[in-house]
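Every protein chain except one is present and positioned as in the full complex.
To keep things simple, chains are lettered A, B and C as they appear, and every chain counts its residues starting from 1.
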Amino acid sequence: MSRQVGLWIIGAHGGVATTAAIGLASLINHRIDTCGLVSARPEFQDLDLVDWSEIVLGGHEIRKTDCLTEALQLADTTRAVERELVIACQSYLEGFDKNIRPGIINNVGRAIECLADKQFVNEYNSARSAVEAIQQDLDEFVTGNQLEQLIVINLASTEPPYNLDELPETWAEFEPILDSTDCGLPASSLYAIAALERGWPFVNFTPSTGSCPKAIDELAVLKNTCHMGHDGKTGETFLKSVLAPAFANRNLGIMSWVGHNIFGNMDGQILDNPLNKQTKVKSKDQLLSQILGYDPQTHISIEYIKSLGDWKTAWDHIHFRGFLGTPMVMTFTWQGCDSILAGPLVLDLARFTDLAVRRGETGLMIPLCSFFKSPLGTDENDFAKQFQMLVDWASQA
Amino acid sequence: MSRQVGLWIIGAHGGVATTAAIGLASLINHRIDTCGLVSARPEFQDLDLVDWSEIVLGGHEIRKTDCLTEALQLADTTRAVERELVIACQSYLEGFDKNIRPGIINNVGRAIECLADKQFVNEYNSARSAVEAIQQDLDEFVTGNQLEQLIVINLASTEPPYNLDELPETWAEFEPILDSTDCGLPASSLYAIAALERGWPFVNFTPSTGSCPKAIDELAVLKNTCHMGHDGKTGETFLKSVLAPAFANRNLGIMSWVGHNIFGNMDGQILDNPLNKQTKVKSKDQLLSQILGYDPQTHISIEYIKSLGDWKTAWDHIHFRGFLGTPMVMTFTWQGCDSILAGPLVLDLARFTDLAVRRGETGLMIPLCSFFKSPLGTDENDFAKQFQMLVDWASQA
Amino acid sequence: MSRQVGLWIIGAHGGVATTAAIGLASLINHRIDTCGLVSARPEFQDLDLVDWSEIVLGGHEIRKTDCLTEALQLADTTRAVERELVIACQSYLEGFDKNIRPGIINNVGRAIECLADKQFVNEYNSARSAVEAIQQDLDEFVTGNQLEQLIVINLASTEPPYNLDELPETWAEFEPILDSTDCGLPASSLYAIAALERGWPFVNFTPSTGSCPKAIDELAVLKNTCHMGHDGKTGETFLKSVLAPAFANRNLGIMSWVGHNIFGNMDGQILDNPLNKQTKVKSKDQLLSQILGYDPQTHISIEYIKSLGDWKTAWDHIHFRGFLGTPMVMTFTWQGCDSILAGPLVLDLARFTDLAVRRGETGLMIPLCSFFKSPLGTDENDFAKQFQMLVDWASQA
Partner (left out) sequence: MSRQVGLWIIGAHGGVATTAAIGLASLINHRIDTCGLVSARPEFQDLDLVDWSEIVLGGHEIRKTDCLTEALQLADTTRAVERELVIACQSYLEGFDKNIRPGIINNVGRAIECLADKQFVNEYNSARSAVEAIQQDLDEFVTGNQLEQLIVINLASTEPPYNLDELPETWAEFEPILDSTDCGLPASSLYAIAALERGWPFVNFTPSTGSCPKAIDELAVLKNTCHMGHDGKTGETFLKSVLAPAFANRNLGIMSWVGHNIFGNMDGQILDNPLNKQTKVKSKDQLLSQILGYDPQTHISIEYIKSLGDWKTAWDHIHFRGFLGTPMVMTFTWQGCDSILAGPLVLDLARFTDLAVRRGETGLMIPLCSFFKSPLGTDENDFAKQFQMLVDWASQA
């Protein structure tokens, strides 16, 4: 019998998770090709990656809904997923629903709290008891599905900024915080701790705190497992990490880089809150100076425009100097469907993470940095170089 | 006393050459910084590249004009070069004029012939006598300026397509063609032969034939010198070679890539001729399928719009499929000043070529492929990888 | 019992006709609102316009297909029409099919001939016999549906250019041409003659010849009926007619106006033929100089890009001079679905034409000029002024 690998999604009914679920079902049923899946590239065909049919989906969610409803809404609002495809997956999506448990909302901030279905979500006295509740869900999922491996990936809405500066840097000092009554750790970190303590890898596809604290990295190493983050790189920032190195290589001087992002999905609704937006903008902004080696003026706006739904439209204006100081301009418009771009990367990350764990790697999975806006453990933000790191890692015996 | 390195430009009064001349003068006089010069990047600072003040300019031209006139026109029409900068270079530009000789128009096609000042340009009975006349000009330049090295670079207008298929592949068989009365070899190839026979390296910054024939490559090797080409990569195609690999790496399927180019300089005037345009479009179009590994529908238009002068504006529309087959769109607009983008690369190529020759290299300089739309001797069109080749080459002891 | 008004469409299975049919069915069933319908504007609410439920559809077609097939293709390829909407109209569309008759292909040019289903289409020895066959179809439609009025509208593919210069200008001189064996009149004009001879109004929504000849205008007057054309104004040209007057009013000097159009529907396929494209480009280009009072450099390209389907994407680059001669730039991108934009205007034109006839008007319906790229009988191309003409006409008692 084949291996069974669990993929546990925090934010299991969000757009990205729903797209990943539709996609996985459709891959298994051969209704779609592998377009958009990095792990399906020729460079990775000799790797023994987990097969689509070997992946089992489960997850946490704080809203009371079901996968089919979300999938149909995605089809109707975004016009990006064909309704026929959704209908063909109905039984698969209902199976996914059965593996979804109520999530936690510890320190997620007001905007996310407002999304949560209060009667559905459990609140816990201490961070420790929240972690234990999560772990019980994970245990049941593993046992119930005879999983050999479990990958936990965070796709939940962006939390407000959280200051890491005063956190202890070793796990030994950090762990007791979980028991304090006023532990301010956000949900994303509690999920990370829950997974890693059990020895399961954790991937943070959002700009939330997750496994960023140094002590949590140590926890991963102590438990012989892996983690990586943070903030999936899919649209405007992806293009920045592709274009900025080219400008740098040609020694063209960026004077200003302005990026406007508009979209109308739930992510956008949450980012409409100034606190949550702050977390996101920071993640989108920092790479430029790292790539260029100097600080041009930048401006990033993210605005919630309801009519756009999941279509994340970005307009970037790049003002640069060339030879003799002559100013020139490049602008681009990106009309991408957020879930469609992010969904397959979730499946890719599950496959690559599963491989890393099987290869016996521990701690940060830096070769996966091309997937993230703010990759942990590296300053490399040049997409081409990041991708080369993945290819090089893949080609290791 | 310092080395003197000659840079002999075919098309010495064109916009790119004029910009290179203004720039070189301004670098020597410290009136500009090194913005736009690749060879000024930190990666190349430990190389013993020729200093700006050691370069001496000369060249061939088929129009009767002078450098200051062209420079002022560039300043006034394009508003891209500051008039003050031009005025400050006046004596330098007049010095350049003294090293400019009448060029040849063998088989350059009607559009270019119309540009030529007939009383100024010499016509030759045989290709061989044209080559010899060119060599005499080069010899005088070398002797007169006590040059240790001479780099010949072709910046002249794009010639009509020339069929290489029936040309002999060895120099021994090829050379006699020069004496035939109806030798159809275009001027760009005669310049290449003239330079290489004398042992001077040749760089073809245009899509014209130049040193593309295999036999001419052999000539370079026989004479212990280098050559490279062809077609400088500065704007829309540069961006294609940056963006297409990123789409490929993310496994996004390009369905169509449409590129519209509009500009109003002399290059545009020549490309308005369907024959000459054919040469250019081919050069701009081929890289996509090489990068992607399949053939999406492409369309490239190049239109002469007088009011734009040297401002080459490109609009590209990239239609691609993502996960679940969902179609998405990226468009970009590039408003670059052609001469400003190309001018510094001419100086970079002179410096890197001089280094290659000093390093004892012969034949094609493939590590310079990032500078060309259709690099000879390699199928690598991914800009990031091409640039890495340059960096790797530079870092060789 | 209510009046019954027939709308007879030439090109009855094309994208525009199919959209009009889906729309009409959905209006009758109250499944859509009146978005996109000019005649539903408040300015026209006091007019006694024919009700949606009073319109009966029929038409000619040269391809063998059916309306549901075309509608589903529109839904699946363009993702612009919801499949559910199509399914809900199925029986209506099947009813439309029953009123569709084989069309003619006299002098439509090779590109359109290739589309035609040869066994389906009838060929006629003389223009006169083709006209009579058409008239027989119209007569049967009128009688079979007890129609009080019939409006014939041409939505068929663009024919190659046809030279009007040598045509006689009176109907008396013109009519005998129909009997000559080598009558070169294109199908669009034969349809016009067939309708007008029977006293039914004719509207030419394409750039084909149709009722442009002066003698055909006289025929309309002789038969106490109306006609108008030509070439529906829906996308890029619509915007030109909106923007150019504003530039003119501010006395900004247009130096060049470049428009690139890409799309992949059947219209695009036909326009890929240089002859047919010539007809279209002429129609799109002429209005600028009429609006501005001078001739800036213009360039219009129309390219068939299959992946875009019915999504007509236009990019316009407007280069203009302001005060002190300073050059500035406006660009716009229009991503419109061709059938969706044109479909409702067909219904609007039917309603306004029906009203014009009831008002006893004859000859050209100039107040409808805002609907056309090249309105017959007027030089007014300023959209705002054209629309005001419609409003003024509507408000006449």
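Throughout what follows, a residue touches a chain if its C-beta (ideal position, glycine included) is under 8 Å from a C-beta of that chain, and two chains touch if they have at least 3 such contacts.
Being a predicted model, the structure only gives us computed values, none of them experimental.
Novice: For the chain left off this view, which of C:184, C:199, C:253 or C:377 is in contact with it?
Specialist: C:253
Novice: Write down which of A:64, A:110, A:306 or A:359 is the residue touching the left-out chain.
Specialist: Touches the omitted chain: A:306.
Novice: Out of A:221, A:258 or A:389, point to the residue that touches the absent chain in the complete complex.
Specialist: Within the whole complex, the residue contacting the unshown chain is A:258.
Novice: Mind listing the chain B residues that contact the chain we can't see here?
Specialist: Looking at chain B, the ones touching the missing chain are residues 79, 83-84, 333.
Novice: Using the document's contact rule, name the residues of chain A that touch the chain not shown here.
Specialist: 79, 255-256, 258, 260, 262, 297, 299, 301, 303, 305-308, 313, 315, 317, 319, 327, 329, 331, 333, 335
Novice: What residues on chain C make contact with the chain left out of this view?
Specialist: Touch with the absent chain occurs at residues 19, 22-23, 26, 32-38, 40-41, 80-82, 85, 238-239, 242-243, 245-246, 249-253, 293, 321-326, 328-337, 340-341, 343-344, 370, 382-385, 387.
Definition applied: only the chains that are shown with their structure count from here on.
Novice: Between chain A and chain C, what distance separates the C-alpha centroids? Give it in angstrom.
Specialist: Comparing mean C-alpha positions, chain C is 49 Å from chain A.
Novice: How many angstrom between the C-alpha centroids of chain B and chain A?
Specialist: 44
Novice: Hey, what residues on chain B touch two or more of the other chains?
Specialist: Counting only residues that touch two or more other chains, chain B contributes 329, 331, 333, 335.
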